[in-house]
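A single protein chain has been removed from this complex, and every other one stays in its place.
For subunit A:
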């Protein structure tokens, strides 16, 4: 049984970090460290002595981290990034998912690949979750806009709710635009014209 790999996860998103961490632990990795602040990396990396570093691509501190690796004498072996330069498909999958990894040179690829694969899957799942949340939120927002437009029509034209909605829909169809756009335009116009 080879020695356990020390894995450092740098992520300022605590929820995502915990999702990745859970995955790593399920896969039997016990030495997982999470750091949210890049300044802490500087002080802790000596203690953690990571074999693998995982960081999300949205983190503006990637340049800082890479420079730190380049300078650091704590990690004596050079760092190869993305597991292996010769595996463009793996790299592309990682970048697509929004994650990058740095691996201490000399680690056997078969030990690292499952870790990165897992991170990629979990990053994807997280971003899907976030997209769904955003979609739900914007749908809710859209419904509010349409409701407001309906009530403007109901008040100003004396229409019922159904009639107001059907007027919005017909206008949208005639103009080949979305109902939401028509509703927004109506609200803007009504704001401009005043009460």
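Details
Following the convention adopted for this analysis, a residue touches a chain if its C-beta (ideal position, glycine included) is under 8 Å from a C-beta of that chain, and two chains touch if they have at least 3 such contacts; residues count from 1.
The criterion applied here is as follows: contacts and distances are computed from a predicted model.
The chain not displayed here is annotated in its UniProt record as "ABC transporter substrate-binding protein", chosen from "Peptidoglycan-associated lipoprotein", "2Fe-2S iron-sulfur cluster protein", "ABC transporter substrate-binding protein" or "Membrane protein". If you put the hidden chain back, the residue from A:14, A:27 or A:57 that touches it is A:57.
Considering A:14, A:70, A:173 or A:189, the position touching the chain not shown turns out to be A:70 (whole complex). In the full complex, subunit A contacts the hidden chain through residues 39, 57-64, 66-68, 70, 80-82, 85, 88, 91-92, 95-96, 100.
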